[in-house]
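The complex appears here without one of its protein chains, the remainder shown in place.
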Amino acid sequence: MNRPTPESFVVRPRVDHEGTELEGDMLEVSMGPQHPSTHGVFRMDVVLDGETVVKLKPVFGYLHRNHEKIAEGTSYLGSMPYTDRLDYFCSLTNNWAYALAVERLAGLQVPERAEYIRVITAELTRLQNHVGLCGFLLQDMGALGTPLMWAFRQREKVLDLFESLTGARMMCNYMRFGGCRCDLPAGWLEQARTVVADFPAFLREFETLLSGNEILMARTQGVGRLSPELAVAGSVTGPMLRASGVDYDVRKVDRYGIYDRFEFRVPLGDHGDVYDRYMIRVLEMHESLAILRQALKGIPGGPVIDPKAKLRGFRPKPGESYGRIEGPKGELGFYLVSDGGPNPYRYRIRPPSFINLTLLEDMCLGRSIADAVIILGSVDIVLGEVDR
Amino acid sequence: MASLDQIFVALKDWLVAFVPVALQPLAGALLSIVAIMAVFPGIFALTTVVERKLLARFQNRPGPNRVGIPLTKIRLAGFGQFAADGIKSLTKEDIVPRNADRIVHFVAPFVLVAPAFLSLSVVPVGRNMAALDFRETGLLFFFAVGAATELSVFMAGWSSRNKYSLLGAMRGIAQMLSYELPLILSSLVVVMMAGTLSLATIAERQSGVQWGVVHSWHVFTPWGFAGFLIFLTAACAESNRTPFDLPEAESELVAGYFTEYSGFKFALFFLGEYLGMFAISGVAITLFLGGWNAPFTFLDWVPSWMWFFGKLVGFILFFIWLRATLPRLRVDQLMDLAWKFMLPMSLVNLVVAGVWHLAASWPHLLRWPLCVAILALPYWLLSRGFQTRFKTRTYRFAEESRPAPATAAAGP
Partner (left out) sequence: MIGIGIAKGLVQTARNLLGTYTDKDRLPTIEYPEERQALTEATRQFPFLVHDGDDPAKGLRCVACQICEKECPPKCIYIVKSRDKRVDYKGQMQFYPATFDIDYSVCMSCQICVEVCPFESIKMDTEFEFSTADRFRGLLFDKHRLAKSDAHYHRIHPTDAAESDAVMAAERAKAEAKAKADAEAKAKAAAAKLAPTPAASPEAQMEAPKPGSDTPTMPM
């Protein structure tokens, strides 16, 4: 819609209606890396005309940890805890994507119970990510923490579940090649059912506070529009793509794991603006709850890990594989090449937040600096994943 | 009870009587200054703690509850916090950017605090308790002095040589100038009806009785109510409170115009903002909420200054509540609201006040609906204009091979 033409990237001196050049400078502001709302150590080089963004250059790499190269020197298992730290909000989905890639490489079969556990943990991860994001977005909009704290109050309950299952709240390191590390502890399913049953009441409260709020609507509607064509061209994925109205959800497209057994819908937006991105996430939380209800009802007994899987001396046969899942932020993929050794020969991640971030300038041009902040918030980035 | 009502006035008279007659006016002024400089910063100190605790409660946290009396286990529910904050801000390093205009940078916080104190001096905090009672110019003085705030904001933003500060200052100037207009226009209604600019007299005029037991506060009239709402919104914007805290928008401009201030100067900005908020709340109380008058005649025995400070606390709590709830507007929306909504509404309100005055002899049943209709129609029209820009949306779901509901209503 407001697809920038190449010349719009050039900062030109302004002219008045008679064509004479006006005095006055553009203001170049370096927002970040220690700016309060860049979601970590992210920097935007913004050129402002008054308060209007004329040029915006995202600068990242402050949190680069050489993850991919380290993984090429570490055993397959040793990279698993590092994947937790990619998108530290959603360690379990990261685990799953990596485990999926290795399982395809090594030809391991995941037992049914483990598949159910994976779906449950992944959807819980999606819930806590989206609810956290909605809070952060409102924080960027200046709502002084109330929505954020409410979101965190609810997120804590999901994290409690993670802790009693995996031993850690955020760095779960739970999935293993061919299943999961351990079985559910006693009473965990009941605890999860309670959390899932309580969630809709919280969402109602959250939406009463926010979704109908005139200030929120005025701030977000029509802001940061992303056309479906541009979104596809920029290979944007996840809620951001669906907010632009493109029906693409890896859970439906790939039907990895056992997602074909569950009934859920994919909400789509028509405008592709910040409000749509916010609402799509709220609606996705409702769908995640639907999946969780089905999965918590139908979970079977049995082993949680493929008996063929081994921890030590794991050497998949030479070959390559790509495992992708619908992470909370978009399509998260791991590409692995094995030369038969204990380490992957090549290890490459397709990080959704990084790729979604590439269109930041296109969304921000011509908007004010206040919009740029919430557009960045609506992209939903985690710098651990952007910089790797 | 009358003695308790006038206890501070009597105390002042008693103290002043010790001084030679020639010096008595000076001594009286000094006493008033001391009183203002003790009471309002005291309220400020308490407000910082109460605000933090209440905001925390709104956010499901307990808030500050640790700092009490040092070296003991007494915690005072966290109300020692302001002392700790004060000591901290006094002992912190005072950082001035190398390229800053040192003199302007130094002066700016004082330019904010001094007018705030001055504007507090015209607010009648109780019967016969206004430090400065200008018979002809009370309200004018308040607005004139209050306008110095803009100067301070711009001094701070300009002298800091920081881009965020500059942006914040620009926003601050634009916002405060735009909201000065509805603020003055909405208070003009009261001046029209009361026929005076003296705040003490305006407060006194509202001590009449209507409907049997209710004091005739201005807010109990259509023009008063509308004027009050406009004044309240504009007051929010004038004192840079959420949802109009754009000049210091934390998530956008780090801290806006006082980004480059630290230590005690930062604390002074903080103090100045809160004093400004108290002053403007005090004026709102005086203009619309009956000043130091009780709401009901049977509560008249409570001292007048208690009513004033009670109402002030109510205002503070309301501002905290707003701050805990609302997101921030954008600059252009802020301007739209000021110029395209509040300004027309306050002009309409002037007309309503005139109609109310002309229809003074009409029965209430006729006078009220007429005035409400004159107000409601433009309100409806204007808010329709705003609502074309945003609406609640419904969302569709992706079609599937399996039969599923094609569209479903969602959202609020």
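For clarity, chains are labelled A and B in written order, and residue numbers in each chain start from 1.
Criterion: a contact is a pair of C-beta atoms (placed from the backbone, for glycine too) under 8 Å apart; a residue touches a chain by one contact, two chains touch by 3 or more.
Just so it is clear, the model here is predicted, and its values are computed rather than measured.
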Of A:52, A:109 or A:164, the one touching the omitted chain in the full complex: A:164
Candidate in contact with the missing chain, chosen from B:199, B:324, B:338 or B:375: B:324
Identified contact with the non-displayed chain, of A:210, A:243, A:266 or A:349: A:210
For chain B, the residues touching the chain missing from this view: 54, 57-58, 60-62, 65, 321-322, 324-326, 379-380, 383, 386-387, 412
Sites on chain A contacted by the missing partner chain, in the whole complex: 74-75, 77-82, 84-85, 146, 150, 153, 156, 163-168, 171, 173, 181-182, 185, 205, 208-210, 212-217, 311-312
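Definition applied: only the chains that are shown with their structure count from here on.
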Chain A residues touching chain B - in the complex, by the definition given at the top: 27, 29, 35-37, 48, 51, 138-146, 148-150, 153, 207-209, 211-219, 221-222, 247, 249, 252, 263, 265-271, 275-276, 279-280, 283, 368-371, 373
Residues on chain B engaged by chain A in the complex (per definition of touch): 55, 58-61, 163-164, 166-167, 170-171, 242-243, 245-246, 249-254, 323-333, 386-387, 389-393, 395-400, 402, 404-405, 408, 410-412
